[in-house]
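Removed: one protein chain of the complex. Kept in place: all other protein chains.
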Amino acid sequence: MSHDHSHEPVTTAGEPPAAARVRALADLLVEKGALEREDIRRRVDRLVSRTPADGARLVARAWMDPSFKERALSDARLAALELGLEPGESPQVVALENTDDVHHMVVCTLCSCYPKALLGPPPDWYKSLPYRSRAVSDPRGVLREFGLELDEDVEVRVVDSTADVRYIVIPRRPPGTKGLDEEELAALVTRDSMVGVAEPAPSS
Amino acid sequence: MTRAVHDRGGWPTEAPIDRTEHDLADWEILMDALENALEARGVMNTDEMRRGIESMPPAEYESVSYYERWLFTTETILEEKGILVPGELDARVAS
Partner (left out) sequence: MTFAAGDDVVVSSREHSGHHRTPGYLKGRRGTVLRVYARFRNPETRAYGGDGLPKERLYLVSFELSGRDRVLADIFEHWLEQAA
């Protein structure tokens, strides 16, 4: 049998048995014609290149342009397309605006639903059992672990992505950023701030 | 009321949240790509994929890593659909 890929050892050091199993599964599925090698390769390439940059661009534009922000709050999927961004496969993407009075935080208690197209792959902690459990029972405790302490006056809204809608947080614009352009603003928008467990980076 | 193992909201735990992040290993990226490719082809859908994960024995669900769950469900669903023959993958790994 000829192979069009380099031979890898069955299991390299440090890999779980699952690693060899996944590679064998890929081989089998390609052999059966269920999948094409090229399609897999393309997807792998896309996966390794995803970052939160697109989400940060959407937030930065919302900060700079109030009418864009309104469009983003009305339909974030369309707003992302307006900027030439790929909104992802979910039929509905909703942007949640943090204000002085309301702080949003996103979780998927049932699995790991996450706006991957805009934020890249979810971090391990987002998929972890403790986050999924405690985000909806003790959000302030969770935020404290992330170093964020909110006033009692602020309403924390924990959003559990239980269905087809994907949520992205528009965090509050840091003070002292009036003179920054969109690119400089986007650089302040951290992934964690778009999930709602942190504020954006302060302007230096 | 019974709770399935994946239904974690409010599950009693004092466990801290481990904020260590790890770059996805090659096999994890491959697993992600495989599952999404299968969905894009209409071989399986997201709800079947989730249902498969939810069928894991609870102790296994709680102890294996994220993409090991994806492997479990993909094998389960593909066998269910007759695309994978039971034992076929074991044999291939062993060879």
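The first chain written gets the first letter, and so on, giving A and B; residue counts start at 1 in each chain.
By our rule, a contact is a pair of C-beta atoms (placed from the backbone, for glycine too) under 8 Å apart; a residue touches a chain by one contact, two chains touch by 3 or more.
As the structure is a prediction and not an experimental result, all values here were calculated from the model.
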- Missing chain -> touching shown chains A, B
- Which of these, A:Ala24, A:Ile40, A:Leu85 or A:Leu110, touches the one chain of the complex that we don't see? A:Leu110
- Absent chain, residues of subunit B that touch it: 1-4, 7, 9-10, 45-48, 50-51, 54
- Residues of subunit A (touch criterion as defined above) contacting the omitted chain: 91-92, 109-110, 136-137, 139-140, 152-165
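Quick note on the criterion: only the chains that are shown with their structure count from here on.
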- Quick one: subunit A and subunit B, Cα centre-to-centre, how many Å? 20
- Note: in the complex, subunit A contacts subunit B through residues 10, 15-16, 18-29, 32, 34-35, 39-40, 43-44, 47-48, 107, 109-112, 121, 123-125, 127-137, 142, 145-146, 160
- Task: Name, in rising order, each residue of subunit B that touches subunit A in their complex.
- Result: 6-13, 15-22, 24-27, 29-34, 36-38, 40-41, 43, 50, 53, 62, 64-68, 71, 74-75, 83-84, 88-89, 92-93
